[in-house]
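One protein chain omitted, others in place.
So, chain A:
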Amino acid sequence: MPKMSYAAPATIPEAIGLLANAAGLAKVMSGGTDLLVQFRSGRTRPELIVDTKKLPGITGIRVTDDGFVIGAATSGAEIGECAALVQAWPGVVEAANLIGSTQVQGRASLAGNLCNASPAADSVPAMIAARATCVVVGSKGRREVPVEDIVIGPGRTSLARDEFIIAFHLPRRPAHAADAYLRFIPRTEMDIAVVGAGVSVTLDAAGVCTDARVALGAVAPTAVLVPDAAAALIGHTLDEAALAKLDAAARAACKPIDDKRGTIAFRTKVAGVLARRAAAIAFERAGAR
């Protein structure tokens, strides 16, 4: 690997100072499963890597009165082992757990998945559908930002050079609420999403949808929130008319690339299909609780 220096600060102000005062490119690292691959291949040449994992609260999951606080560097493996989170947000957990192999799960984090800013990042549509927010810190202070406002294009985020994410917040769930995430890949493991779909719904006691969020991955330069797809579900049970509208709204939101892994026509069609299937799973889970 090329040369660089490494720091693992023990406090947030120290980490911000390192990022703010770095002469050249400084990169924040959580699990390193994107960063170290890019570093090794020469695609990124940071002069300094600031490892977040010694910062207080950066790993682990806390249940609070308003929901869940997930440390930014918490690994996928740890996320999958948190029974309360699996119960409340099964879609977010299944999306996070789709990232890479068992080995990658041992290190890969939500913050890295989001801030690597790949359009195909699996946890991102699920987090957007879940109304997840991030706690961002920097020299100008602390702010809470919706997940959908972080990525602004492939490989680009809205974070300032001295800013980084310390935690994610997932809201508390009412009764009859659940989410789901599905992706299409040409095989069953170890591949990059050709399309991803996250759906979160809340139902009333009769099974009518009172709130919904739908987000798609890998069909545009960033993951996209699709309000029209959510509107197709709200006020309805899971009937064919609502699903057809959801499917159409999902397809209308697609501006995908055309490549060997999926043509524009294919990705667009699959986005509609996955939105339907993810909605069906979310409704079923929500109805069962």
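To be clear about the criterion, a residue touches a chain if its C-beta (ideal position, glycine included) is under 8 Å from a C-beta of that chain, and two chains touch if they have at least 3 such contacts; residues count from 1.
The rule is simple: contacts and distances are computed from a predicted model.
J.: What is the protein name, per UniProt, of the chain that does not appear here: "GTPase domain-containing protein", "(2Fe-2S)-binding protein", "Thiamine biosynthesis protein ThiS" or "ABC transporter permease"?
T.: The chain we cannot see is recorded in UniProt as "(2Fe-2S)-binding protein".
J.: Which is it among A:Ala20, A:Val86, A:Val104 or A:Ile234 that touches the chain not included here?
T.: Touching the chain that is not displayed is residue A:Val104.
J.: From the listed residues A:Thr33, A:Thr133 or A:Thr222, report the one that touches the chain absent from this view.
T.: Checking each option in A:Thr33, A:Thr133 or A:Thr222, the one touching the absent chain turns out to be A:Thr33.
J.: Could you please point out the chain A residues that touch the chain left off the display?
T.: 1-6, 8, 31-33, 36-37, 39-41, 49, 51, 53, 75, 77, 100-104, 106-107, 188-190
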